[in-house]
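To start, the structure itself, in structure tokens.
Just one protein chain is left out here, and the rest sit where they should.
Labels A and B are assigned to the chains in the order they are written; within every chain, residues are numbered from 1.
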Amino acid sequence: MIPISYLVLVFLFGSVVSYLITKANRIVGAIFNFLLTFYALFVLWNLEIGHTEKLFSILEGVENTFKVSSLGKYFSIISLIVISLVSFFIIEWIRKKPSRPAAFNAFVLIMSAGIIGVFFSNDLLTLYIFWEIAVLGSFLIVPMGKEDSKKAAVIYVVTSAIGSYMYLFATFSIYNKYGILEFDQVSRFLLNEPSNLFKWFIILFIASAGIAKSGIFPLHTWLRITHGNAPDAFSAILSGQLVKMGSYVLAISLSVFPSTKLLASFYSGVPLLNYILIWLGNISIIIGTFMAIRQNDMKQLIAYSSVANGGYILVGLGVMNSIGYAGGLFHVFNHAIAAAMIFLSFAAVVYRTGTTKIDEMGGLIWKMPWTFVTYLVGIISLAGIPPTSGFISKWMIFNALLTKGMFVTLTITFIGSVGSFLYVFRPLAGVFLGQLKKKHYEVKEVSPVMLIPMLVLTLLTLFIGVYPKPVLDFIVSIENSLGIKPIEYSGTIIKTSLGQWDTLTVFTMFAVGFIIALVLYIIFPRGKKVELTDQYTGGEYLFNYDLYHYATGFYRFLERLYDKHPSFEKLYGMLVSFFKSMGEIINELFYKVSPSGYVFWISIVILILFWVRW
Amino acid sequence: MSALLIAVPLLIAFLFVPLKNKIKYILPFVALFSLILILKLPIEQVNFLGGWKAPFGITLVLDNSSYYSLIVVNIIFFLLSLIPQIIEKDLSLIFLILMASINGLILTGDLFNSFVFLEITSVAAYILSSSKRNYYGAFKYLILGSIAGAFYLLGTLYSYIGTGSLNLADISKNINSEFLAVVPILIFIGLAVETKIFPLAGWVPDVYASGSALTPAILATGVTFSMMYLFGRIFITVFHGEFLNVVYIFGLITVVVAELSALKQDNLLRALSFSSIAQAGLFLSVISMNSYESLTAGYFHLLNDITAKFVLFIIAASIGKSFIKNKTTGIAFSIASFSLIGFPLFAGFRSKLLILKTAFLNQNYILPIILLFATIIEIAYVLRWNIKLWYPDNILPQEKEKTQKLSWNVNLILLIVALVIIVIGFYPDIYLKIAQNIASGLTNYRAYVTNVLGGM
Partner (left out) sequence: MMTIIRVAAVLLTGFFVGLTLEGVSRKIIARIQRRYGPPWYQNFIDVFKALSKNGITHGWIFDFGILMALGGVIATLAFVPLGDLVAFPGLDNLFIIVYLFAVGALGMAMGMVGSGNPNSSIGVARALTQMLGYEIPYMISVSAVMYYYKTASVSELMLSQQDSWTLLKMPLGGIVAFISLLGMLGKKPFDTPIAPAEIASGPMVELSAKYMGLLMLMHTFSIFVEIGLFVDIFLGISNYWTFLIKFTVIWILATLISSVLPRFRIEQVVKFYWKVPLGLAFLQALFVLLGWVF
């Protein structure tokens, strides 16, 4: 078993190898990528908790190390599952899609190297370094997408930089004050820290990197444009994995630095700081849900849903009791898998049809049934409906909020939950169901190479939904290592103070219900299969059945209610143009003026200087 | 011996006046010669020209800081001389004169003498900047430079009145409060134009963005470095850190203002020149914390900046609208820009960490905030340009035909420098050693005084 640091190096050098191989043959390059990421998954799976490796030392007094923690292992395995399966998908997808396949493959590996490093870093600085490597790798891939993707890449990297520089600032404040950066030492020092202000500052600034990355309000605006415009298969990694890096940092700032022990309780055991973060999560849920309902671009729709789900994770983590924290962590898994499934099925659709606009498609279920199945299970999990795994985490979060009596947050999570039924149904109805467009008569199902990863994810979601023990085992070990009371479960029964439920019984009962329905269906006479064009039309004769598909403005009656919503994207746009015009003014005043103007400025400077000095 | 560094380039320049077209091919040898000469020279050596002892005659001082500054500057000249494509034929002479004057500027231990070299440097720079018919920019530079020169001369005069000497070491020994009230201001204004301090850096974008590759490549790297050295020498060694609080504020203002201005530029060279201004401002505010650590951090950062800018400016001036035909060049450009921004793995990251550490050590929390804010803006425009060049939209086929491949020697040198950036990212010791030596030479003014004036 090779050490993690070598694994990271293998990825970094592997990126060069991958570049060269892909130059020769892009499919072989993609296969190489898949094998490497799958091997990494295998290595990470077998890691022992507590395994430590020395790396280097940049600041004196700080030994930069890797250490395998339960939390890091959990996140890294989720990430590598997503990345390796998406890499498998890419084997076929790369034949047609990205403009620069060699660079694409190389950057995927650079990004993966950074990701592995992030999850095993034992101190704040190592985490920052690998974090930026991951950002760099992913930033370079984003502009290979649609036309807006160039702008998207800049927005992505700038938002990410805002978060990570706040993080860096906090890191150096810690280093300056305590002279150490290891997580457990920092949390020990923080426990003895008398100044509340400093604790607030540290936790908030560390968390802000996670806020930026996981698309939490007020730094959520990059998700729409980036997820929506990135290369299609890469969106699956962006939403399924990279966003989870943000959740990881949030988990660190809230639980590894034990926020509930550091700060006084504000409302039923939740400190005010956590409460503020929970409220950021709440706002994200609201924004994500209602904006997702409005979108006509399916990738942007799910991008907004990522905002909402990032909010769920933050709410769960923020509550910081046994069940809420477990719910947050479980939701990380669920959303990673579900988002990967959904984006992969979209990638398959785009691969065949070349569009992401919902109302330009329809009836693709008749041509791409397996893609449809992936999407269906993906949205069932995303919307948190049993018997998929998505429900388990939502149930945990609801329970946690209910036991704490946080009714407003509970309301908002309900809105997010019911709202998710609405927005996931929009692509389902618009893209897969309804009338098939004439131009899509020739569309075929994607090849098995693309289907296999999608179906593997589907089965994984269903399996964890019925038998959540593997994930729960991880969560229990994480909660044990962080000193949180672990959640209780036995077999498939999960227990909370509010009662219990049995995933297996629910699934069995669902199967029984389905069989009853099936039996009824079979014993009664068969229906006659008619074409979709054979419809009730109110007596009209239709010439163009393309138009007989309800997809444009699917929820227009609801959208109307909040058409005039305030937009943070616009606000930030205004901020940017404010900075730009400031720059323009400065430029006009100081840099573009004629020589006589300079003489004027020199005299001003001299006057100021003399005035200051005397 | 050290006088040869000034004399040889000048002499060759005069000798080759009739053979202007051939001189291009001499340049590498001259640069190599002076590089070797420097490496042969012993450190801690003072050269009294004409045999006049220290306070009376002109001295050429070679201590830790000037030695390493000379190495840096001459390596830059050497690298540039290996790219004859970017040196227009009339400019080869200027190149030599610039080399001589910069060597002199770094070596000299005399205030008036430094004024002379400053003026020669400026004149050479004016001519350089007028290449590609950029007369307006050069004219601006000329006016500003002349005013600044006048202030510098005034400062020199006042210091002679105040201390009765022109020798830096002697001034350093004899300074008094009356003197300190006037002279630093005058010298500061004199140097502000060359060190690109707001609001006197108006010439920079016009000159750097003329379209010639040589002008920014040499002005933003070698000349800037020598000016920064001179600044450190005068303000740290001679004035013992007096007046640096004002420099600090001006530096910070420069950073913010320049980054904001850069944001809206639609010309890559202009954007880069604003970045150059901002980095200079950052450097000045870092060194004005006036400690060994901060100077190390500052010069380390400056080294990283000029390494990156060397690559960036040459590529920006010689590449067309995209990297389509010049992928290796593009890779060098991207590496340099990542270093400029301070991504981990690249050199800029190490110096940024060092600056942050130093600033926090000095209980200075404003500088990190400004630095990080400025970096965010810098990320926005530098990366936007990267994307624009890597993924150009609607390039016409004819344009694609027209873009030329850069020749192999340019690519090779740029790649080597880019490789250096990555190596420094992992093993910063080489640059760090240079920076530490410069810092120790500048901060240790007692040693300097003793060294020049003899044990008194």
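One rule holds for everything that comes next: a residue touches a chain if its C-beta (ideal position, glycine included) is under 8 Å from a C-beta of that chain, and two chains touch if they have at least 3 such contacts.
Computed from a prediction, not measured in an experiment: that's the story for all the values here.
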Going by the whole complex, the chain not shown touches A
The one of A:Gly29, A:Gly210 or A:Gly419 in touch with the missing chain is A:Gly419
Given A:Leu20, A:Leu459, A:Leu558 or A:Leu575, the residue that touches the chain left out of view is A:Leu558
Given A:Thr52, A:Thr411 or A:Ser577, the residue that touches the chain left out of view is A:Thr411
Missing-chain contact, candidates A:Val506, A:Val593 or A:Ile606, resolves to A:Val506
Contacts from subunit A to the absent chain lie at residues 363, 365-366, 372, 376, 380, 383-386, 391, 394-395, 398-399, 402-403, 405, 407-408, 410-411, 414-415, 418-419, 421-422, 425, 428-429, 433-435, 496-502, 505-506, 509-518, 520-521, 524-530, 532-536, 538, 548-551, 554-555, 557-558, 560-561
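Definition applied: only the chains that are shown with their structure count from here on.
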Contacts from subunit A onto subunit B in the complex sit at residues 58-59, 99, 128-130, 132-133, 136, 139, 143-144, 147, 150, 153-154, 157-158, 161-162, 165-166, 168-169, 172-173, 175-176, 579-584, 586-587, 589-595, 597-599, 601-602, 604-606, 609-610, 612-614
So, in the complex, the side of subunit B touching subunit A is made of residues 139-140, 143-144, 147, 181, 185, 188-189, 192, 198-205, 246, 257, 260-264, 274, 338, 343-345, 349-350, 353, 356-357, 360-361, 368-369, 372, 375-377, 379-380, 383-384, 387-388, 390-391, 393
